[in-house]
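Then we have chain A:
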Amino acid sequence: MSTIPEGASFVGKPKASGGLSIRDLTLSIGRGSSAKNILRGISLDVPSGQITGLAGESGSGKTMTGMTVLGLQPAQAKVTGTIEFDGRNLLELPTKKLNTLRGNDIAMVFQDPTSSLHPMLSIGSQLTDHLRQHTGMSKREALERARVVLEQVKVPDPAGALKKYPHQFSGGQLQRVAIASAIMCSPSVLIADEPTTALDVTVQAGILRLLRELCDDLGLAILLVTHDLGVMSALADTIAVMRQGEIVEHGDRFQVITAPRDPYTKALIDALPHDGSAGSAPDSASTGDAS
Partner candidate 1 sequence: MTSLLELDSVKVSYRVAGKPRLVAVDDVSLSLGTRQVLGLVGESGCGKSTLARAICGLEGLDSGSITFDGTPVKRLGMRTRDRKLLRIQMVFQNPYASLNPRRTIGKQIEDGLRVNPDRTAWTVPDLLAHVELDASARSRFPHQFSGGQRQRIAIARAIASGPDLLVGDEPIASLDASLQARVAGLMRNLALETGASLLFISHDLSVVRVIADDVAVMSKGKIVERGDVNEVWSNPQQPYTQQLLSAIPKVDGLGILPG
Partner candidate 2 sequence: MSQTTAPASQAQPDVLAVAARRRLRFPAALRNPLAVTGTAIIVVWLVLALLAPMISPADPLAQNFDRLQPPSAAHWFGTDQLGRDVLARVLDGARVSIILPLLLVVSSLLVGTIAGSIAGYFGKVADEVIMRIADLVFAFPTIILAMVIAASLGPSLTNAVIAMLIVSWPAYARVTRSLVVVASRSEYVVAGRLLGNSPFTSLGKDILPNIIAPVVVLATLDVGTAILLLAGLSFLGLGAVPPTPDWGAMVSDGVQNFSSWWISVFPGLAILTVVLAFNFLGDALRDGLDPRTADAVKGRAL
């Protein structure tokens, strides 16, 4: 299946500064005939002030796309193509430069907040360490900034929260803290990998709202990776559907959900219960979870 030209209408758009532009990204593991092609020519724009959804089943390569943007692909993987950010190709940057970029300009939020925060460090020091290292800010200034950010992500009692430890928060609050830690250094791109999958639905609603506000208020470019078409439909501005390492369809949210052009997308949506209130896409592909 080739990349559908619908994607092209978004590719050409004038992009606000700070967005991300992925071109012909391929990633393979192994050599010669035994090589496994995980990504087969991904082209995707993640413009500022928009939430770009990346949907797909397990093994479709959606998480690997997010990881590669951060330079977190497996060490033995072979990557070609370009990931352009701020006029530079991330794939050609030396590790040192990439390290300063990571967290500073491009940040990530993971599925499980309990494992993405350090259990033995207070929230205050986790939020400020990174910032102080990058900017040389004083401790007082950094803590003040942390308090403001926690307020922004609507953690109750931000000043008190700085002194607490991860285990003292509920899953939803912890995900807010994780988001706060991601936006501490004012990044321009945020990659959210299944950010609400581990959460209860009522909590999920709050996190979705928060991501929308951050995108609108801060002009963040958000790449939202999720299998949940309900979350996609609620949050993403444009939706790219991935299957076996390729983007089979990329278009406006309403068009992709209501009038999918690709047969695979159509199958995904048709498989939902009729009133469309179920979130999970039943996994119909034959590839499954083979290791």
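The rule is short, and it goes like this: a residue touches a chain if its C-beta (ideal position, glycine included) is under 8 Å from a C-beta of that chain, and two chains touch if they have at least 3 such contacts; residues count from 1.
Candidate selection criterion: all candidates are chains of the complex that A comes from, given by their letters.
Note that this is a predicted model, so its numbers are computed, not measured.
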*Going by the contact definition at the top, pick out the neighbour of chain A in this complex from 1 or 2.*
1
*Of all residues in chain A, those that touch candidate 1 in their complex*: 56-58, 111, 170-171, 194, 197-198, 200-206, 208-209, 212, 226-237, 253-258, 269, 272-273, 275-283, 288-291
